[in-house]
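The complex appears here without one of its protein chains, the remainder shown in place.
Right after this comes chain A.
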């Protein structure tokens, strides 16, 4: 065996040599603390081709895996918006040529495809993502390569990036209006049910802080992994706690299992109503059981009476890949492409820095189906109206509450004194 151990020692030596050789080869690479260590400074120059009569955009949605059911619709509505913009003359006179990529409900795949879209396909901007996990996977890549990412889904806030535009609601445009609505209904006890990932965890942390201020008691908090459907034991705890309301931050198909357990446990919308932030027109018919009478908090509903909504609904129903109904994330995705159009027109360029500068300098607006939204050039979010809808027998929503005006986006909740300043500071520092 002595010869074997000698050989092994040789192998260890070989491993060490490989590592040192690689380190030596990288002698020219930047080290921590170098002046060039700033974000994006060492990234390769943009390879976007603006010389032709087309401009490439990337669409990154999960076409396979658990989130496909939701994200395919977002992908289709992006295609529709691109067709519309092309029919109207394109972006700065160039026709949109889109590259569709599959995020496969896998966060590392989102990161890989983002890099591919920016460095191989040389797209001018990327549109897509749904879960906060997918956004958090994309964020470091677009920041590193100085790309642009338009994210169309409501999320937990407490984030901002020079390379991301958020066209869905941040916390103070969906969660906080929902809590205001509950307070206005005289709700005293609340149970929190959510999927076990970043959005529900963070949203519930914020809900607990605001509930304390509103005098609403949180009587329980339960989580189930995103890909699990069995809610039986958690719903039993809800039934035992007898809350006035359930705040539902469950995402995706796990909702079906939750609603089933809810009815099996004998809970009803009359006695223990649910307010959801992820069930929209698309999802309501898929719930399997009657969800009629429960609530949802969104900015856009198909039933909204605005000047531009009928045209949006009509275009979508006529679109070949249509699902028939319109919903908030779809509308936010629709906004994202038109917002980009307004941005490049204001900048007169597809250059990322020029676009960001134009966002700061100009007032960028869009007549969206939810109303006229305005971009905040500093935090890259948009103003939105808050709405609460109650599900009716047609799986549409009757609007039962609306904010008195458009709510300005406040991702770090700076305008809310109940949100601890030291936490905000820690978060902005950590993002820093």
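Quick note on the criterion: contacts are C-beta pairs under 8 Å (C-beta built on N, C-alpha and C of every residue); 3 or more make two chains touch, one makes a residue touch a chain; residues count from 1.
Throughout what follows, contacts and distances are computed from a predicted model.
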{"item": "Name of the absent chain as recorded in UniProt (options \"Urea transport system permease protein\", \"DNA 3'-5' helicase\", \"D-alanyl-lipoteichoic acid acyltransferase DltB, MBOAT superfamily\" or \"Homoserine O-acetyltransferase\")", "value": "\"Urea transport system permease protein\""}
{"item": "Which of A:48, A:77, A:91 or A:141 contacts the chain that the document leaves out", "value": "A:141"}
{"item": "Absent-chain contact - pick from A:102, A:221 or A:244", "value": "A:102"}
{"item": "Chain A residues touching the omitted chain (full complex)", "value": "4, 7-8, 11, 14-15, 18-19, 21-23, 25-26, 28-32, 34, 36-37, 39-40, 42-44, 63-64, 101-102, 104, 106-109, 111-113, 115-116, 119-120, 132-133, 136-137, 139-141, 144, 156, 158, 196-198, 201-202, 205, 223, 225-226, 420, 422-423, 426-427, 429-431"}
